[in-house]
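Take this structure first; my questions come after.
Just one protein chain is left out here, and the rest sit where they should.
Right after this comes subunit A.
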Amino acid sequence: MNTMFTRGPSLPHRTVLALCLSILLILVDHRLDGFAAVKVYLNSLVSPIQYLASLPGQMLSASANRLVSHQQLVAENARLTLQAARMQEKLQRFELLKSENDRLRTLLGSPVRPDAQIMVAELMAVDNNPFSHQIVIDKGAIHGVYESQSVLDDKGIVGQIMEVGTTTSRVLLIADITHAIPLRIARNNVRLVASGSGQLDELFVEHVPHSADIQVGDELVSSGLGNVFPEGYPAAKITSIVRDESRPFAQVRARPMAQLDRLKYLLLLWPSDAPVQPVFDGQGES
């Protein structure tokens, strides 16, 4: 048979070498973050597999789109027109409030808040890794996506960009166990930190004193501290508070506003001080 078999190091040697190399790579990647620079290329390298893997789902949704009945389309159109009208009315009030707010801020001598730029991204893949909650979206470095950029959906904050590829990027969801986000209660501006629980519909609000003014149903918005998430976007709602005096802190749980298990279209946010500017392909979607 093949004489190649006897060449090179023996199987146990090879295994030991591969295992040592793996451990080295884990340490370099996780402890030292040594692959940050090459991850773009690595992600671009495997993106063909991701495109292939998302193909069946895309075909299914494309055929589902074609098979929608006329009635459904009419109903949806009516609903969307109504929604657009309501939004338009809200927008008019918003414009008024915004100009008024800007005027007041200039009167107070504090800086006027500039607008953020927005790009719509589509979900490409959800990781089947049970230990972390990440998704892949179809916008990458060529669209101006940058690391730690915030990602929203129509309800609230979804997560932040973790790795950028050329045409795809990876989003770490706020419910991931390694993620934490600085928030404040919209009602009274109490500052909090919410960390992911590992379950898509729950966040743990950490280090809340027993005496803190916090109630079930309170809305949490991003506080803008930490310079990752811009200020004022809705993130979560308090679902339960356990004030057990034998523990150092109250145990507070919250539910993310964004429906993390049924994401489809996402919004990428470029604040005015973003390191990269967005690159729109053709359509005026800003």
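In the analysis below, a residue touches a chain if its C-beta (ideal position, glycine included) is under 8 Å from a C-beta of that chain, and two chains touch if they have at least 3 such contacts; residues count from 1.
Criterion: contacts and distances are computed from a predicted model.
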Chain not displayed: protein name in its UniProt record ("Cytochrome c-type biogenesis protein CcmE", "Phycobilisome protein", "Rod shape-determining protein MreD" or "Multicomponent Na+:H+ antiporter subunit C"): "Rod shape-determining protein MreD"
Chain not shown: contacting residue from A:Glu100, A:Asp127 or A:Asp154: A:Asp127
Hidden-chain contact residue, picked from the options A:Ser54, A:Thr167 or A:Ser222: A:Ser54
Sites on subunit A contacted by the missing partner chain, in the whole complex: 1-2, 4-5, 11-12, 14-15, 18-19, 21-26, 28-30, 35, 39, 42-43, 45-46, 49-50, 52-54, 56-57, 125-132, 134, 162-163, 170, 177-178, 198, 261
